[in-house]
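One chain of protein is taken out of this complex; the other chains stay put.
Chain nomenclature is as follows: A, B, C and D, assigned in order of appearance, with residue numbering initiated at 1 for each chain independently.
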Amino acid sequence: MTALQEVAPRERAGVRREALYFAVRNGKLMFGFGLVLALLLLGLIGPVLTGGTPNEYGPQPMSPPSAGHWLGTTTFGQDIFLQFVHGLRSTFAVGVVGGGIAAAIGMLVGFVAGYRGGIVDEVLNMLTNVILVIPTLAVLLIINAYLGIRSVAVQGLFIGLTQWPWAARAIRAQTFSLRTREFVDLARMSGASTWKIITREIAPNMSSYLFMTFILLFGGSILIASSLDFIGLGPTEGVSLGLMLQNANQWSALQLGMWWWFVPPGAAITAIVGALYVANVGLDEVFNPKLRET
Amino acid sequence: MLKLDEVTKEFRIGAFGGRSVAAVRNVSFEVVPGEVVSLIGESGSGKSTIGRMILGLNPVTSGTITFDGRPVRGGKQYYRHIQGIFQDPFSSFNPVFKADRVFDLIKESYYPSVPAAEWAGRVAASLRDVRLNPDQVLGKYPHQLSGGQLQRLLIARALLLDIKLLVADEITSMLDASTRIDVLNLLAELKTRGLGVLYITHDLSLGNYLAERTVVLRRGSVVEMGLTDKVFGDPLHPYTRELLSAVPRLNRAWDDATPVETCLYHERGGTGALLEAEPGHLVACARLPAC
Amino acid sequence: TPTPPASQPQSQGTAAGANPDSLPRNETLYTTGTQWGPPVNFNPIREWDHATGTKGLVYETLFHYDATAGKLTPWLAESGSWADDKTYQVKLRQGVKWADGQPLTAKDVVYSFELGKMETIPYHNLWTWLKSVEAADDQTVKFSFSTANYQQWDFNLYSRSIVPEHIWKGRSEKEVLDGINENPVGTGAYTFMAKDQDRVVLRRRDDWWGKSALNMEPKPRYIVDIATPSNEVAMGLLLQKGMDLSNNFLPGVANLVKGNFGLTTYYGEPPYMLSANTAWLVPNTTKKPMDDPAFRKALASSIDVKKIVEGVYGNLVKAASPTGLLPQWEQYVDQSVVAKSGFAFDAAKAKKALADAGYKDTDGDGYVENKDGSKISLTIIVPSGWTDWMESARSIAASAKTAGIQITPDFPDFNALVEKRAKGDFDLLINNERQLSNSPYTYYEYLFQLPVQKQQNTVNFARYENKRAWDLTKQLDQVKTDDVEGMKKIISQLQQIHLDDLPVIPLWYNGLWAQSSNQVWKNWPAAAGSAPKTPAVMWHNWLELGGFETLTQLQPSGS
Amino acid sequence: MSLQVSELRVYYRTLRGEVRALDGMSFELSDGEILGLVGESGCGKSTLGKSLIRMDGRMRHVGGRVVLDGRELPIADDRAMNDFRFKEVSLIPQYAMSALNPTRKIRRMVGELLRSRGAEVDAAELERRMDQVGLPREVLDRYPIELSGGMKQRMVMVISTLLDPSLLIADEVTSALDVSTQKAVARALLGFRESGYVKSMIFVTHDLALTHHIADTIMVMYAGKLAEKAPADVIVKAPRHPYTKLLLDSLPEVGVRYADRRLEGIAGSPPSLLDPPAGCRFRDRCPIAGDECAEEPPVVELAPDHHVACWKA
Partner (left out) sequence: MRRYFGRKLLIYGLTFFVAVTVNWLIPRFMPGDPVASMVARANVTQPAAAEAMRVYYSNLFGFDQPLITQYLNFWAALFRGDFGISIWLFPSPVSSVIMTAVPYTLALIIPSVLLSWVVGNRFGAYAARRKLLDNTVLPVGYVLTAMPYMWLAVLLAWALGVIAGLFPVAGGYSFSMRPNWSWPFLLDLLHHWTLPFLSLFLVALGGWAIGMRNMIIYELESDYSNYLAALGAPARLIRRYAFRNAVLPQITGLALQLGVIVAGALVTEIVFAYPGLGSLILNAIKNKDFFLLQGTFLFIVLGVLIANFIIDIVYVVVDPRTRAGMAGAQA
């Protein structure tokens, strides 16, 4: 995973229109978002179009991809394509919930610590660092093992609750340098409240950065969720790409030559996360002229 | 109107504020209505810090700053009377918004009930005051405007409020010579309308051009202050002299001849009392018997 | 056939040498599927978690049990017989030596059984009906009973390890129960040679008494039992020819058996495996409507077990007979009772039975309601992570739905499930905690044991209270084991009660998972031809049920 | 004749078109001469400086020649220019504060740089030059972060001139410094010429007064073009171009006070270089502009060494 580099906010003179111009011409960005969007659409529309329940047993177990079963069937005759499109949904859901919560906490902590400074910063920074050094998967293992995870939402919640520190740190650093900008002082002198300054002056200034943070958190959440699912600590109900991987592995799909069960979910996760990373670099290039190819 | 009394500012640095540096030490001076006071000193001498303290953006460590007899607290009511303009016009505007948003912020806080049309009128009037054509500057992003335009927008913004004191912190250093003089002239005009101005600069000639009184700052302490004529015409403190001699002038070569008098009193760290060398001219030390 | 090259050159040189660092492949048997973690103890008293082979290969029992023939085989005992109705006398073999050279004596046997007097020892309850154990002489042990539970006694005869008194004497209760027993000294054919995180290595004792006394010799000089972390890894190992015998449940292995992978199972076609235990659907009979036998019967016929057998298990298991008695106990099944009172999957019949018993869908949601009109919404619990059972539970819920019974699968973690099960805080669950044994007694004990406690830990989770059934069970216990007719008579009555009331619903027989590779060892047990008919498992307590004999029948593939 | 620039045109490629930052500059610079380059912000001063040593990725050499000591500088060819850099042309950049690799001690960095250019470090010479600008020797064994801004500035000056280049470009080297440091740095630059470390120098700034102190000749630029070029005293005392005059008029000298004399700025703003108007580019702001100003004024040598581009001069 590529962590966001903690760089000083850039001068953004004339960024807006230029950004759009470069955005549509940036191959990385277009490819990344295109792929993610395509998979998202598949996840959204797929279940509606195909109908049926993904865990339903079918009459033809272990059959390779065919016209009837686009991605073949499982040991139990379940249609893998059906599971796949449903799995995409929950994978995106975990990403959104986990990434969203982590981004929200990260922003809150980062903004407050960076803007307030002083003792508030010290305390929040300490908290961030503490959680940062704790290996999160280990924590998630413990939590999931003890409390049991029933749903994608809860899984996302826990992932979100443990993922935020680096985002908080990055945002804090950004806020720190932004808050010394004079327009912040000017807003204060216009009688704006702290909250308003954070949300209406500082945050819009790093919107691209925040967005990139969210992207990385999103991808990270998906990866973590798939690891948890794989270990058997995933949600007990429903389908997700991670659970598909777990099942495929548990029922020895590869040893039995059923690559069609094992490959698609992993490839989809890789595609989503990879595409997000690529898009992220694309975004970086769009917003940071230095990175553009000249 | 504005009175600083033995103001000291220490910045805590390091983990948990383990160490501190004194950016401003025991500074006292006053600004009265209709007067421009210029604050001069080398980089890092604490000029901006004083400005920020007056604006309530940094708290003072000790001493008091009073405005019309009341201590500085910041907050909405305070800024109705005191406004500041900073060095860098580009960073004074939020780059993602249109430049005229600074007016909207003022309206939101101070004039929420003024009808939009009337407000537009006031903004336009204020812009014309600073000799800007409203059509040329409204609705544009900061990067579409020049530094001088932005600087004047900020002044117009301050004028929308009924201010009594303006803290102008190096507002001309980013401007080229011709724009700079326009802005200075504008400040001078405002002064005649009864506005008090604290003009912060390290360019002595600019301070001289504008100010009634001058305060020379060195490493956070006032080394010399008084009427501008006196301070510049007859600088008493060696530091002031050094500064003056280093200013490049068109017609005169740098005169190296000025010997830098060492001042033992100063070197011993005795920054104590400012002594009145002559009426209206205070020096921290100099060729005075006490030194 | 090609043999893996890795250890070939060394095999001759070090075959006889002690502690070879690399085991010769053609003299070593690799097994897995017994041990699920690092070997932690070599304590035969801990029958549930000792290292593989502790009992059976290192420590031995007085008898073995031959499930096919249905009789005890004398092992450490030369013979055993009932001197009178309440006294059992065992004659020990001459010349049996402990691994440290000391002879096995009657005192060792007395000591081993008297360990049960300690409260926490698993066979403590033996002493509620065993009065005393005495050594009549060095080779003779006399057991006197207050109540002679013949069926259970036979079970004990082949289940209790005999430990050396001269070494164990003076061990505290804690040590006996929890001790690791680091260097086990047994009478068995193997000793522990090495252990590590993921394996134990056993080496054959060439001075084992059975070589002459039984005229038997287990063929592998070394046995390496590997702790399998997961099924797919075990399958990978089998395919890589690194493993000779896997006692794991390997879903989909049927494909490999049919394919040309050199793998064998007991049967060449479904169900591939011998049966080891019965999986039951256990209703909580203290709750409505499971307290109603009519409902339970309707539920039983609503479940499409065939679908589970085919769908979930890919035909690796066999649907259970209505009595649930394992195929090995076939002779005790009273076919007339089954014909009259048995049940079979029939959604229509289930529907009708429900309606007849007064369970009707009054609110039109597709599910029947209680007789008083309240909703029926049952939950079936199986441990989270037990994927085959989870799938089965889903399948049960689905087929019950067609009959109009609302069941929701729920997967609490194992702990929570154990607690719920013990407290009776559940509607339905799946359970299979009774293995094949010498007698259907153990089966009915599981079904009918009374009294029902506040916490039911191992048996009668259904909390089914039927005094007559429990009395009959106890009565069965007291029938001599050679009195097959007497047993049949009682068992027939028990079957009748079971099928009438269905306190538990038999679903399918779990297999005696054993998939073996012919790469290095051949002559694995199989149903066909002259192959041995013993089970090929290393599971705890199964070595006495023929597992050991399987080892003696193996042949190196190379020869 | 040390440097001859003729009809130099360098444009920037941007999304909205080409910015004509240098649009036909011609001037000469002789050995030992210091040329002060002044002009409003954005008039192309830095562009000129960069063109002479290293063009960045967006700059495009459109036309014109640069000849240094009789050899033409291949300014558009990044590779070929390498032979001239440092040895013939050198630079003290505007960003001197961050020009030193933060993770190398200065001595080591200097050594590696010199060796990479095939030169050996002459420790004695290095130290002598440091003495000259008033830097203590232990600076060499420090990391850049441990130096103050003025020290870094002077260190960069020493490094840039180590190979005794023929031409040195000093781009706004003093703007970030306060007056006393500024004076010291300016003095050091003069000292470099005296000691022969550099032959000639282009001193870029927007501070006319400061330029007057060090430059022999002052060149005033306006909107990518030369406005006026003359010996320093001539520019200050007898400017001929209206822009120069107005610029001088707007300088508040010490002693000038608003109350006494009100200075005036130049009304209006410089034209966009994206699409500069035809004719004299100062026309719009010029108080004396006439009809002829619709034609582009040529650079004429009004007096010896006094070049002006104005019809009215």
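By our rule, a residue touches a chain if its C-beta (ideal position, glycine included) is under 8 Å from a C-beta of that chain, and two chains touch if they have at least 3 such contacts.
Being a predicted model, the structure only gives us computed values, none of them experimental.
Visitor: Given that one chain is not shown, which residue among C:L239, C:A294, C:A357 or C:A531 touches it?
Guide: Touches the omitted chain: C:L239.
Visitor: If I consider the whole complex, including the chain that's not displayed, which of C:H124, C:K340 or C:K375 touches that chain?
Guide: Of all options in C:H124, C:K340 or C:K375, contact with the hidden chain holds for C:H124.
Visitor: Hey, which subunit C residues sit against the chain that's not shown?
Guide: Touch with the absent chain occurs at residues 6-7, 19-25, 28, 30, 36-38, 40-41, 46-49, 119-122, 124-125, 178-180, 194, 196-199, 201, 224, 226, 228-230, 233, 236-237, 239-240, 242, 385, 412-419, 422, 433, 453, 455, 457-459.
Visitor: List the residues of subunit D that touch the chain left out of this view.
Guide: 53-54, 56, 81-87, 90-91, 93, 95, 98-105, 112-113, 116-117, 143, 145-146, 148, 156, 159-160
Visitor: Applying the definition given at the start, please give the residues of subunit A touching the unseen chain.
Guide: So the residues of subunit A touching the missing chain come out as 1-3, 5-7, 126, 129-130, 132-139, 141-143, 145-148, 166, 219-220, 223-224, 226-227, 230-233, 242, 245, 249, 254-255, 262, 266, 269-278, 281, 284, 290-291, 293.
Just so it is clear, only the chains that are shown with their structure count from here on.
Visitor: Contact counts by the stated rule: is the higher one at A-C or A-B?
Guide: By the number of C-beta pairs in contact, the winner is A-B.
Visitor: Quick one: subunit A and subunit B, Cα centre-to-centre, how many Å?
Guide: 48
Visitor: Using mean C-alpha positions as chain centres, tell me how far subunit A is from subunit D in Å, no decimals.
Guide: Once rounded, the distance between the two centres reads 50 Å.
Visitor: In the complex formed with subunit B, which residues of subunit D make contact?
Guide: 40-41, 177-180, 182-183, 186, 206-210, 212-213, 236, 246-248, 250-258, 262-266, 269
Visitor: Please output the residues of subunit B touching subunit D within their complex, sorted ascending.
Guide: Residue positions touching the partner: 42-43, 146-148, 176-182, 184-185, 188, 202-206, 208-210, 228, 232, 242-244, 246-251, 253-254.
Visitor: Quick one: which bits of subunit A touch subunit C in the complex? Just the residue numbers, please.
Guide: That would be residues 55, 57, 61-62, 75-77, 148, 232, 236, 247, 249-252, 254-256 of subunit A.
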